[in-house]
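Here the complex is missing one protein chain, while the rest keep their positions.
In order of appearance the chains are A, B and C, and numbering begins at 1 in each one.
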Amino acid sequence: MQSSNMKLSEEKVFKDPVHRYAHVRDKIIWDLIGTKEFQRLRRIKQLGTTYLTFHGAEHSRFNHSLGVYEIVRRVVDDVFKGRPEWNEDERLLSLCAALLHDLGHGPFSHSFEKVYHLDHEHFTREIILGNTEVNQVLLQVSPDFPEKVAAVIGKTYHDKLVVSLISSQIDADRMDYLQRDAYFTGVSYGHFDMERILRVMRPREDQVVFKSTGMHAVEDYIMSRYQMYWQVYFHPVTRSAEVILTKILQRAKALYEENYNFKYEPRHFVSLFNEEVTLEDYLKLDESVVLYYFQMWQDEEDSILRDLCSRFMNRKLLKYVGFSPDKKEILSEQLSELFRAAEIDPEYYLAFDSSSDLPYDFYRPGDEEERRPIHLLMPNGELHELSRESTIVDAISGKLRSDHKLYYPEEILLDFSKHEKVKREILAILKGK
Amino acid sequence: MQSSNMKLSEEKVFKDPVHRYAHVRDKIIWDLIGTKEFQRLRRIKQLGTTYLTFHGAEHSRFNHSLGVYEIVRRVVDDVFKGRPEWNEDERLLSLCAALLHDLGHGPFSHSFEKVYHLDHEHFTREIILGNTEVNQVLLQVSPDFPEKVAAVIGKTYHDKLVVSLISSQIDADRMDYLQRDAYFTGVSYGHFDMERILRVMRPREDQVVFKSTGMHAVEDYIMSRYQMYWQVYFHPVTRSAEVILTKILQRAKALYEENYNFKYEPRHFVSLFNEEVTLEDYLKLDESVVLYYFQMWQDEEDSILRDLCSRFMNRKLLKYVGFSPDKKEILSEQLSELFRAAEIDPEYYLAFDSSSDLPYDFYRPGDEEERRPIHLLMPNGELHELSRESTIVDAISGKLRSDHKLYYPEEILLDFSKHEKVKREILAILKGK
Amino acid sequence: MQSSNMKLSEEKVFKDPVHRYAHVRDKIIWDLIGTKEFQRLRRIKQLGTTYLTFHGAEHSRFNHSLGVYEIVRRVVDDVFKGRPEWNEDERLLSLCAALLHDLGHGPFSHSFEKVYHLDHEHFTREIILGNTEVNQVLLQVSPDFPEKVAAVIGKTYHDKLVVSLISSQIDADRMDYLQRDAYFTGVSYGHFDMERILRVMRPREDQVVFKSTGMHAVEDYIMSRYQMYWQVYFHPVTRSAEVILTKILQRAKALYEENYNFKYEPRHFVSLFNEEVTLEDYLKLDESVVLYYFQMWQDEEDSILRDLCSRFMNRKLLKYVGFSPDKKEILSEQLSELFRAAEIDPEYYLAFDSSSDLPYDFYRPGDEEERRPIHLLMPNGELHELSRESTIVDAISGKLRSDHKLYYPEEILLDFSKHEKVKREILAILKGK
Partner (left out) sequence: MQSSNMKLSEEKVFKDPVHRYAHVRDKIIWDLIGTKEFQRLRRIKQLGTTYLTFHGAEHSRFNHSLGVYEIVRRVVDDVFKGRPEWNEDERLLSLCAALLHDLGHGPFSHSFEKVYHLDHEHFTREIILGNTEVNQVLLQVSPDFPEKVAAVIGKTYHDKLVVSLISSQIDADRMDYLQRDAYFTGVSYGHFDMERILRVMRPREDQVVFKSTGMHAVEDYIMSRYQMYWQVYFHPVTRSAEVILTKILQRAKALYEENYNFKYEPRHFVSLFNEEVTLEDYLKLDESVVLYYFQMWQDEEDSILRDLCSRFMNRKLLKYVGFSPDKKEILSEQLSELFRAAEIDPEYYLAFDSSSDLPYDFYRPGDEEERRPIHLLMPNGELHELSRESTIVDAISGKLRSDHKLYYPEEILLDFSKHEKVKREILAILKGK
């Protein structure tokens, strides 16, 4: 259908602090941005609870989605266009997939998904294929266009080159979020020479490759990613907020299941508790809704729900100490018992949390698309896997780094008057780990 | 009381994208930041509806408040300290007032204040002096300390030098928000050489003055402020969202007053409708709560409330055209009549909005503290009013600039099938203005 | 000739700190950059003596010339291309004129031109049309191409649109140097939203115009220019170095004319002294040569030349005080007499210097091309002169600002033992002005 080629009479721009401007020339893109499903991403933070550690991290997924779109637009319009390996027919598909790749995210996705067994990738697909404004816009291109967009995002699309633009070890998604999250948090990491990386990207049959003259920019990107993981994404204060959030969701569900009488009916949560969430329910969930309930629940009868919600809303987080993973079992048993002795429910007030990351990997059994190795295009036309050429990437390749923390409510422990002995034992264990 | 001097055993820092770091050495400041009233500012955007125009503008008043604090801290610790005109006893007072100056702001302040006759300055005072965590922390300094902090913020404090740090034509508040709002929106305006301005600030009995060698940095600040007003703060798309917001608040109140039966009881709004808001009610109001109701109201029976809420949530804003203020009366009459003929309620779908700003003023009858002229400290020790020395400030001084727009729902007009003639008349008026 | 269209097999880039990269796709441009006349610009500082005030200002005219080229390239390739008002045949001409517009500059142009009656515009023309590598490259395009390039730079070319890209109140030359000089000096001024200005540029028959939606970016550019003039270009310390430089050039010429026997023959200066500079002589002059002589002259017999050169090389500059221009005559007479009484030659040690600038002008009799007013393209297609639409530009338009300083050697004065009375009189005059 011809509207797929419809250009706006005048280019529209969004002022973007990271890429200066995001440029929109296609009517389809403009219309997708205007749909209510896409506008909903304004009410979901890109970095969940990170704003409680880095106060600047208040930016939304709307922000990031536009950024990923803009990067892909620059790649296809400024770098790939006219190259024989690039199929210009995939242009609009690439742009739509870039823009919509996070469409199914809900509020504080990780915790919600874990506790209520949701899957944002499932909902991305539902929104694209279901009865939505987004689907209506996509259908204007062709009857099978929504399915194609979903396939690219789902990494099942036949043209792996298009998939790799959005899902690989160096894709537009990662390039945007590293820079954007660095910008909004204000950290010094996360910077790399994206201009140079874009300039050396070349389309190949089943992937994007990088001219070897840009190898250092790629190395620098990998190091930035590594630093962002450890400095920002795995920050223990953020993890602490995440732990509390998870416990709130668990507690609310447990109360619901034991027929607790909520002061305020948790209307938006019922289908979550029952694990029967429809698309319509899901689209109503955003961070305003969640925070509204957390605020209300500060007045609930149940002291655990009340306390956890108050901690989250007023940033009275849990403290943490490191632990070695081989002692997790025994630590957990010992501390749980002592907590119970002190009348603190370890189910909600004791948490073991581990993070780990591979800075770069040249193979991995798991999610094949996202973990495929990065290939350099050598002057003689050969493709070499990155770690073969880069001393520094070779050195760190496949090196797993982990961090293990246990979380507990310090001020409750310090308050014990009735349980002085228990308190001393707990503190001794925490200090000794 | 000694705790007023209590220093943290180790300085704490907040990573700030604008000032790099905010440094906290005083226990009182650390404790104030941890209060729930201050944490609440995380749930109130610094720029209200501006994020619907500039998607990066999602930063909160928490962000800004820390920034104002940091600027004042640098002035008193790095620039004023040790100078005979500066009374070191006012240091902690200055820091607290800087940190708390926006404490009483609610969600989307301008619209709420206008429709429900609230006053954020009143609530700032209430939070500082009332039964709150903030008040408890301040009392640790001395019994009259909360009152002093409130007086500085209220501009009634006897030491006008302290007041001028926070409320003047070139105060820490403005210096922070210009830079911060520029950073988050991504616009190129809002930049000026704050380092230089800080370095030339000098304490005088009743005000901060500026060494004349820094005059150009001050000029540049004034121009930045002017640009930010017209580029960002008065942006007509932001004003459009503001108009819709105001109409929602009006409509909800009108429905309440006519005993409309809300599907979902507007619990948090009742005291607003009745104009009997207590401090406790007020502290529960944040943007999550407001957005929660707006989302619920998209399912209300009342078509106006439903439509307005849907417009706000999904960013289907009103269109605008300019108008000349001398024709406002007649335009309003003509269009109202035609709107009614077309079955559109002009009360909610037609709005006249005017913005105006003085880039700099050397006198003004109104709010004396904030509008006092800026004084330069000349090499011979005299004070000269800025516009006397600066050609460029003199040129623009007192020049009022205004902008007038009328807002209307374009897509409703374009849909008229029943009212073709009315539609044509309306469009003719809008085009001809 | 077809080589005019010859594209490089692969785009070449220059890493540029201001524009990120300068992109070269045309073989002609690449070859021009490689000529020895263009490479010579590496040995001429963009800001002459400014590095003695702002130590970062060590960048060369080579730097700036590439920047002007890159701006014009972006205008013609990204903004003008495909618009009916733009003649694609003028593309290469525009690029060459942008690149070469400063080709005839010599070392410390202003002083040399003043003392030795040179004219860099004359030499630009000579280099383009004479027996040079540049001329050879340009001839590859067509026999009349060198003349066309010279005409654009000389502002006599028939297509005034092309001329206005390089010579107007808002041209690529100014946009580059404001940003570049700000970057290298490190001052906070000189920033404006060039991206936005480029996006709103539109070609018209005889000039570039600016869509009115970009008016604020244009206003901001004008303010940046104003600030850069007063903060950087007219800085009195820079002027002081300029004064000494001028006096050195005068002294050397005076000595030559009185047949003074130079220890080291001033080979490169002879044709300057005689005002018979050939193109070949001129091309050998660069800052290394000038500084070489200044260093040698520190060992000359003549105490004035020796002292002035030592001052310049070792940055022992003249001090300054302001004066009012109406007293210049009398001050000059009084001080000259007293200097002579103290055995200081006022010819070389007393200087009156005035700077003045118009921030923006909507008309001027003088150099018509560069001073033509800036026009905004209104939504209805009309052109409005900028100050008609901009309150702030209107306010400062045509406002001349001036600064007047007199320079003198403070440490010589303070050293007077023989002339105590004269010294006191001089100091009294300088203080009283």
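Just so we're on the same page, a residue touches a chain if its C-beta (ideal position, glycine included) is under 8 Å from a C-beta of that chain, and two chains touch if they have at least 3 such contacts.
Keep in mind that this is a model prediction, so the values were computed, not measured.
Engineer: Could you tell which one of A:231, A:310 or A:334 touches the chain left off the display?
Structural biologist: If we include the chain that is not displayed, A:231 is the one touching it.
Engineer: Where the complex has a chain not shown, which of C:6, C:291 or C:429 is the residue touching it?
Structural biologist: C:291
Engineer: If I consider the whole complex, including the chain that's not displayed, which of C:8, C:313 or C:400 touches that chain?
Structural biologist: The missing chain is touched by C:313.
Engineer: Which candidate, C:66, C:98 or C:351, sits in contact with the chain we can't see?
Structural biologist: C:66
Engineer: For the chain that got dropped from the picture, name the residues of subunit A it touches.
Structural biologist: Against the left-out chain, subunit A lists 187-189, 191-193, 195-196, 216-217, 219-220, 223, 226-227, 230-231, 359, 391-392, 395-396, 399, 401.
Engineer: Touching the absent chain: which residues on subunit B qualify?
Structural biologist: 13, 20-21, 195, 199
Engineer: Counting contacts across the full complex, list the positions on subunit C that touch the omitted chain.
Structural biologist: Contacting residues on subunit C, toward the hidden partner: 14-18, 20, 34-36, 39, 42-43, 51, 54-56, 58-60, 62-63, 66, 183-187, 284, 286-292, 295, 310, 313-316.
As a working rule, only the chains that are shown with their structure count from here on.
Engineer: Relative to subunit B, which chain's C-alpha centre is the most remote?
Structural biologist: Most distant chain from subunit B: C.
Engineer: Counting only Cα atoms for the centres, state how far subunit B is from subunit C in Å.
Structural biologist: Each chain reduced to its C-alpha mean, subunit B and subunit C end up 44 Å apart.
Engineer: Starting from the mean Cα coordinates of subunit A and subunit B, work out the distance between those two points in Å.
Structural biologist: Going by mean C-alpha positions, subunit A sits 32 Å from subunit B.
Engineer: Report the inter-chain centroid distance for subunit A and subunit C in whole angstrom, where each centroid is the mean of the CA atoms.
Structural biologist: Inter-chain centre distance comes to 51 Å.
Engineer: In subunit A, what residues contact two or more other chains?
Structural biologist: 20 - these are the residues of subunit A that touch more than one other chain.
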